[in-house]
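Only a single protein chain was left out; the remaining protein chains are all shown in position.
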Amino acid sequence: MLTKEQIAQRIAQEVKHGQYINLGIGIPTLVANYIPSELDVVLQSENGLLGIGPFPTESEVDADVINAGKQTITMLPGSAIFDSAESFAMIRGGHVHLTILGAMEVSEHGDIANWKVPGKMVKGMGGAMDLVASAKMIIVAMQHCSKDGHSKLLPSCTLPITGVRCVKKIVSDLAVLEIDPEGGFILKERAPGVSVEEIKSKTAGKLKILGEIPEMQFN
Amino acid sequence: MLTKEQIAQRIAQEVKHGQYINLGIGIPTLVANYIPSELDVVLQSENGLLGIGPFPTESEVDADVINAGKQTITMLPGSAIFDSAESFAMIRGGHVHLTILGAMEVSEHGDIANWKVPGKMVKGMGGAMDLVASAKMIIVAMQHCSKDGHSKLLPSCTLPITGVRCVKKIVSDLAVLEIDPEGGFILKERAPGVSVEEIKSKTAGKLKILGEIPEMQFN
Amino acid sequence: MILKTVKDAKEAVADIPSGAFLMMGGFGLCGIPENCIEALLEKGITDLTIVSNNAGVDDFGIGLFLKKRMVKKMISSYVGENEEFERQMLSGELEVELLPQGTLAEKIRAGGAGIPAFFTPAGVGTEVAKGKETREFDGKPYLMERSFISDFSLVKAWKGDTAGNLIYKGTARNFNPMMAAAGKITIAEVEELVPVGTLDPNQIHTPGIYVQRIFQGKKYEKRIEQRTVSTYK
Partner (left out) sequence: MILKTVKDAKEAVADIPSGAFLMMGGFGLCGIPENCIEALLEKGITDLTIVSNNAGVDDFGIGLFLKKRMVKKMISSYVGENEEFERQMLSGELEVELLPQGTLAEKIRAGGAGIPAFFTPAGVGTEVAKGKETREFDGKPYLMERSFISDFSLVKAWKGDTAGNLIYKGTARNFNPMMAAAGKITIAEVEELVPVGTLDPNQIHTPGIYVQRIFQGKKYEKRIEQRTVSTYK
């Protein structure tokens, strides 16, 4: 089973040179730490910044420069600031290539639920619905099962959904899976030491196993 | 009968303190010369400028600073530059209070035709359709009759229209008229030396004459 | 130029009545109109409908309005940093309309731009689509969203001139420019109010045409929600 850091590390392998990327809060934020430095990519923050830099030192902290998680950050040489309408114009218009975000549930058709649990306080969808509706490539970082052991990869979502048929790839603590456009989770890689049988037993949606399933590689 | 300059001068009397104003090409452009200096108003140029200044001196000419008539102009202290989408956001959103433009025909319901004559080369509507569809106050500067003596104030427009029920006021070489929301040109003022009878004979649309019609006053 | 200066926050918000439809700039606590918030707290009006991406925290920003029960309805994309909000929402005292952040931003932008409605893919097939028209363009479904116009927009900029031209700083820009354009009356508070002619016309973020009142804020606390620092570089 992968740690959160390892999930982030595995997702970082999906990043390609020249991509503009939006990272959600939580595990996705960690992905930034594992993107190989030889790749030129730009991180977008939906509150209005292209070119998220590292966290500031004490003396660099500026209350007017934050990310979408409301954390103080820095800008990089070549950064650009814009308003929220422009930020989502970018997202909605497909200019942001890759969105990485967390999920509570994903269906075998690529539906995602990550904003609301009935009966619990609803905090809101923030920018997630815009992001999943428009990004060309959407990768979900998630735990394969809930704390009480229920699979979060389902035939269809039970929670209110954030977007329909939008997720392309999932990296969970157990596996890398792709969504088959015709329905089903295509198993691509196993976490080190995790058997196909275990993944099968913990995937409630249709799991497609084609040939030998390799173990994930970490450098 | 008024000269073009006098039409502009009379229209300038309609300008109110604090207005943002868009002036069309031709007579409307001349209005700027007659706005009393004690009124603070701002002229908008739909190619992307608030705060049109006077024409530049030779040494001030800048090819990158022009008005919508493609003339070289200057900016004023407090000017702002923006793109064409923002410029028409301003216009469409009703932020520009007053539009003054020319017309080939106006109907007694306030329809205006000023962009196209069938059989002749069509140059395009430019920003006129956006302006007439959205400005709160639209004043037309025009000749009362065509060169061959036909009235241009009609029961309904014969030329392809630019906008429907949008004109509020007309200043022609003969008269000041307001459009009655129920239809008809309400005669408000006569040009110096022009009789009500003459205006009547030269207005093809319904003319409404209520009481004594004063002569225009020029200071 | 048309001058827009008012003396202070108190004068700027003097005519905002109970029941008003307000827009308030900011993302979290970043770029919020702190001085207008304080002045409205003192006025103590009620039944406000507020469009704001977030709802502040318990003891700062819009959270203070909630404490004083000034708000009837919040229209936001993300709330939950705020216990009083949660309490009022769960008890039904507070109405809440949650919208995707980009949809919220565009509804405001459209309002200022005279566009009554537009289509967006965000929210198709979700709860957000309830009661909204869905329509296909080029084989893909979209929701029709209506625009927002406020009675009063309260925005905060870095620098402004007396003609109402505004420049924002960093990510404190966020929702402020669209809200400035979408207000029937827009009140801008700035950290530094400068004379007309000081700002470069080429670098104005919000042209003065959108601003009806402007003043320099007395002070800015600029509270930080998630102070995150790196100890090495």
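Lettered A, B and C in written order, each chain numbered from 1.
As a convention for this text, a contact is a pair of C-beta atoms (placed from the backbone, for glycine too) under 8 Å apart; a residue touches a chain by one contact, two chains touch by 3 or more.
No experiment lies behind these values; they were computed from the predicted model shown.
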Omitted chain - touching chains that are shown: A, B, C
Hidden-chain contact residue, picked from the options A:D40, A:D148, A:E197 or A:E212: A:D40
Residue of B:L2, B:L49 or B:L101 in touch with the missing chain, whole complex considered: B:L49
Touch criterion as defined above, residue of A:A68, A:I81 or A:I161 at the omitted chain: A:I81
Identified contact with the non-displayed chain, of B:M1, B:A32, B:I66 or B:I213: B:I66
Chain not shown: contacting residue from B:L2, B:V15, B:V31 or B:I81: B:I81
Where the unshown chain meets chain B, residue by residue: 45-49, 54-58, 61-73, 75, 81-85, 87-89, 91-92, 111, 116, 121-130, 133-134, 160-164
Missing-chain contacts mapped onto chain A: 18, 20, 40-42, 44, 49-51, 75-82, 85-86, 88-96, 134
Interface with the undisplayed chain - residues on chain C: 106, 110, 113-121, 137-138, 140, 142, 146, 167-170, 202-203
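Operating definition for what follows: only the chains that are shown with their structure count from here on.
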Overall pattern in which the protein chains touch one another (line/ring/star/complete/other): line
Centroid-based (C-alpha) most distant chain relative to chain C: B
Computed distance of Cα centres, chain B from chain A, in Å: 55
Centre distance in Å when chain B and chain C are each reduced to the mean of their C-alpha atoms: 36
Multi-partner residues of chain C (at least 2 other chains): 109
Touching two or more other chains - residues of chain B: none
